[in-house]
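Of the protein chains in this complex, one is absent; all others appear in place.
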Amino acid sequence: MGFLTYLDRIDRRIMYLLLAVVVIVPLIFPIIRQKTEITPEVMKAYEAVEKLPTKDAPRKDYKIAVISVFFGPGTMAENRPQMEALVRHFFRRGVPFGILPFDQAGTTLAYNKVDQIAKEMNKEYGKDWIAFSWQPIFDQTLQAMATNVPRTLGRDKRYNAPLTDTKRFPIMEGIKTAGDFSMVVEVTPSGTVPAWISYIGQTKKVPIVYCPTGVMVPEGYNFLDAHQIVGMLPGLMGAARYEAALGEKGFATRAAGSLSTSHVLIIVLIILGNIGYFMSLRQRSSS
Amino acid sequence: MQHANWLVYLLEGAMVFLVLYKILSARAGRQLFIRRIPGLSAIDEAVGRSTEMGRPMLFSTGLSGIGIVALQALSILGHIIKTAARYRARIIVPTAEPVLYTVAEETARDAYESEGVPEAFNRDDVRFLSGDQFAYASGVVGILNREKVASAFYFGDFFAESLILAENGQQVGAIQVAGTPQIMQIPFFIAACDYTIIGDEYYAASAYLSREPTLLGSLVGQDYSKAIILALIVIGVISMTMLALTTLPFIERVAVSLSEALKG
Amino acid sequence: MFFVPLRGYSLGLAIGACVVLGVLLLFLLTQVPHRYRKPIIIGVTFLFGWFYFLEFMIPGDRATAPVRGILRSAEHKLRLAQTDLEAITVIKGQLTVQYVEGGRTVKRLIPKDELKNLELDKGEVKVVHEDKDRPRLGEHDGVRRVMRAREIMAAAVADLRRAKSEIERLRPQVQRQLDQESKKAEAEAKRYKLTKEMLARDEQGNILNQRTKALRKRIDDLKDAAQKKIDPTIATIESARSELGNLSTADVESIRSVAAAKVEDVSLARSTLSDNFLTPYKETASNINAVIGSFAIGLGVFGLMSLHGKTIRRRRRGWINSLAFYVALFAMALVGFLQKYLQQKSGGQILSDALYSGILFNGAYISLQATMFSLVAFYIVSAAYRAFRVKSREAVLMMGAALLVMLGLVPIGQWMTSGITHVGWLGSFRLERVQDWIMTVPNMAAQRGMAFGIGVGGLAMALRIWLSLERGAYFDKQL
Partner (left out) sequence: MHGIGSVIISHKEIIGLWAGAICTLAIFSLLYKENPVYRLAEHVFIGLAMGYGVFITWSEVLQPKWWDPMVNKGQWWWALAITPGLMYYFIYSKHNVWISRIILGATFGFFSGLAFQGFANTYIPMVGASFKPLAPTPGEAGIGAFSSVFNNVIFVVVLVAVMGYFFFSIDHSARSVRHTAALGRWFLMFAFGAMFGATVMARMALFIGRVDFLRTDFAPFVPAWFWYVAIGLVIAAVLMYLTWPKPPTKPEEADAEEAAPS
């Protein structure tokens, strides 16, 4: 009885502790096994990446993929797992790619993550992947890339060396215009994908994979229906589904797990609260 | 739409006319009825409580910049301070915009003076905290905890920080009243506050509290304007339904020209 | 021409004169007797509102009026044709699909729109055969409708052509005006010996003052309307007509959607051409507003500094924090200015940039923001725990909706109803679909109901303030 009435007024600190546990533990140890079904828009993205030319492709159709990093710390929880899932896929298939940051704080966040993955899959910077330097301006950069990529993007992030230095960066061999992009992955919390579509996607016939945050998803489907983007990873769950398609259990899968656990925790707490509420009501009426 | 079209002329013209007409008739001394708004009746109770406990109150204008929302919040603030000044109760007003801060300060000073206790006004109690959303939130949280406020009022534009403020107020055991035109934040205020005024009631507040004929008249005028919108929607729904069922060219023309005008 | 750019001493003199004038004005204002003060404020308030009010209420200028008229009628016709197209019943092409279930391949006949759901259910689904039915035109005398749709479309196309020719007639005129204007401006530039950076030029090298800017924008708009909006519309509608011509159109939907998109284009073209004589000055007005407004930041800085300064001087409790405030404030501002204004790649600039972008901004400031935001995750738990009790009917409703939506969003919830098939009406009872329905139907409607009230309230308040009818705290004071 005493315990049941205590359920009416559980101390908030205990609830916070519980939340911290149910979120952090599944993040670190993949204990939550849940079937994440692969929705069509994610499958389309996966298949598009499967078709990309690898770095051993003959010179004439050698191209690199570009991951546009538009997220900052605010939305990195949703956006970085999306980037991670695609990066793993690129590395696995040996698709050469560069990360192109437009958000100043996001530059480091994205770089750290890719660097970490590259280390564990022992890939080589400058050969398998490259990080371009932070681009403060957006639209003009896209337009300029249509004509000349190395001059527009200038230098890389790690060595701050010019991208034209193909001895150091063999990955940039023969990459001249945006037409040499095999794919653009737009990881963004804001409505930036139309610019990519109009400047690069439509004009240069480059397939675009769109990775929006949860709130931006609905309008993303319009682009998908109009075939302006080849695929989409809607929010954190999208990243988890992509990992499911990859057959991996990466951060996104674990994060999806802790999303589930946290929601369940809330629901359980609500139920407990109501039990306690009834108990204390009965106690009052009886006393 | 970049410029008004016939529908806008019609709609906004009608609204302006109705509001002005009602204001004038109210000023001419016509009695007007306003239904009870529970959340607002709770304000005086909250003020009274904090005076009993001898602990300060907090009135947050949220992130509102100087604008319509903020001015509405300030007229509520004016009412609260007048009530507070009668009991010499202390009220802290953190703001998020420099200009609003000065206006709020003047409002507070006037309210104390009008109650004849100018010495009770402490300039440091009206504060500019920060224009940054979460810096502001952290500041208000600090005040809530350190000053052990007995009652908290949240009127203005609130965004994601609404729950941070309201939960902390809840934890220090303040009695809280909130109202915001930001629809997405209302559920969190409902969950964490004792009284929440919903949506449109926010703009009814000053009329309801002050019983000033001008504002009452305007409020009734707003009701009529809403009635017009409702009527327009009903017409639209009917014409659309008819369009689905019949093939009368007249109906089509009505529906089509309406949808054109509404798209701008 | 009074507003001419100056340079050198004359510029200094002019600025000085402006300042002196300003101070004089302020002094005069202090001398205004009390009874005149309120009227002055009322007048100022009204006038500043008047600008935006007129800018919105006055329709576009006379030059482009005919074009807009024609476009409007074309739009109207297209929308009418739209309603006809909507009314054509289409039997969805039946699909013969084939998929693997429990090791053996199953063949089934399904309606087209069920395919996606079936894929969700069964994974890989192969379409064996698709029989395209002709749209059934029996109901609602469809034949007549199609005929009429085609007629109207033809009329609309004719309108669009007229609009185009009208535009073509207009463009050279505007061009001429523009040339005259820029000539005038050039002459002025010579007369007053203006240097290059004193003149805003565009890529054609014309000098841009307010008027030329407006004209240039007008030309661009005309070009855009003619080439990006009208031409494609004509082409699409023509093709749509010919498709409708032989009554064997398999996908009326696609024609519908295309036509709909084009209608939007036309109305867009109309709105881009509807600048009135005040529109070019909107930008200037907002600039003035921004500049004057940002002078007020001093108020905030002084307020905060005096508050914390007092705390430090009187060694009140927590004066260390106030000191920390001062340090942070000056560090951030100073470093910010240094990394911007020290000359590039100088040692100091690199250091201040490291401090600014590396440590203070991306390190501390951003983390503080993100973490403060993430606190909501915890508070949402305690709030839900406390608020969602079975106390009143309303609380129950809130709780029910919240639970349904929460479950519908996470995999565990979706797993709970994963037993139900996607296909058919049963599928709409899967939690994720229920969640979607709640958000898009009842929730949307309720929000809109609230929004109208809020909008009206805001408009009424704006009106009261504009006409200085507002009462309450700030507005009642005697001056």
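Lettered A, B and C in written order, each chain numbered from 1.
As a working rule, a contact is a pair of C-beta atoms (placed from the backbone, for glycine too) under 8 Å apart; a residue touches a chain by one contact, two chains touch by 3 or more.
Bear in mind that the values here come from a model prediction, so they are computed numbers and not experimental data.
Peer 1: So which of the visible chains would the left-out chain be touching?
Peer 2: Its contacts among the visible chains are A, B, C.
Peer 1: For the chain not shown, which residue from C:A240, C:I366, C:I412 or C:A473 touches it across the whole complex?
Peer 2: Of the listed residues, the one touching the omitted chain is C:I366.
Peer 1: For the chain that's not shown, point to the residue among C:A63, C:I110, C:I219 or C:L299 touching it.
Peer 2: Missing-chain contact among the listed residues: C:L299.
Peer 1: Write down which of C:T64, C:T272 or C:S322 is the residue touching the left-out chain.
Peer 2: Reading the full complex, the residue touching the unseen chain is C:S322.
Peer 1: Pick out the residues on subunit A that sit against the missing chain.
Peer 2: 8-9, 13, 16-17, 19, 23-24, 27-28, 73, 75-78, 80, 108-109, 112-113, 116, 214-215, 235-236, 251, 255, 258-259, 262-263, 266
Peer 1: Contacts of subunit B with the missing chain: which residues?
Peer 2: Answer for subunit B: residues 1, 4, 7-8, 11-12, 32-35, 37-39, 42, 53, 66-68, 71, 99, 102-103, 105-106, 129-132, 134-135, 138-139, 141-142, 145-146, 150, 170, 173-175, 183-184, 186-188, 190-191, 193-196, 198-201, 204, 219-220, 222-223, 226-227, 229-230, 232-234, 236-237, 239-241, 243-245, 255, 258-259, 262-264 touch the chain left out.
One rule holds for everything that comes next: only the chains that are shown with their structure count from here on.
Peer 1: Which of line, ring, star, complete or other matches the graph of chains that touch?
Peer 2: Topology of the interface graph: linear, an open chain of contacts.
Peer 1: Cα centroid separation between subunit B and subunit C, in whole Å?
Peer 2: 24
Peer 1: Which integer distance in Å separates the CA centroid of subunit A from that of subunit B?
Peer 2: 39
Peer 1: By the touch rule stated above, which residues of subunit A touch at least two different other chains?
Peer 2: Those would be 12.
Peer 1: Where in subunit B do residues touch two or more of the other chains?
Peer 2: none
Peer 1: Would you pull the subunit C residues touching subunit B in the complex into a rising list?
Peer 2: For this pair, the touching residues of subunit C are 56-60, 75-76, 79-80, 82-83, 87, 140-141, 145, 264, 267, 271, 274-276, 279, 293, 296-301, 303-304, 307, 310, 368-369, 372-373, 375-376, 379-380, 382-384, 386-388, 398, 447, 450-454, 456-465, 467, 469-475, 477.
Peer 1: Quick one: which bits of subunit C touch subunit A in the complex? Just the residue numbers, please.
Peer 2: Listed in rising order, the residues of subunit C that touch subunit A are 116, 119-120, 357, 361-362, 366-367, 369-370, 373, 377-378, 380-382, 384-386, 388-391, 399, 403, 406-407, 409-415, 418.
Peer 1: Mind pulling up the subunit B residues that touch subunit C in the complex?
Peer 2: 1-4, 9, 12, 15-16, 19-20, 23, 68-69, 71-72, 74-75, 77-79, 81, 97-99, 101-103, 106-107, 110-111, 124, 127-129, 131-135, 137-138, 160-161, 163-164, 166-167, 170, 181, 183, 187-188, 190-192, 198-200, 202-204, 206, 210, 212, 214-215, 218-219, 221-222, 225-226, 229, 243, 247, 252-253, 255-257, 259-260, 263-264
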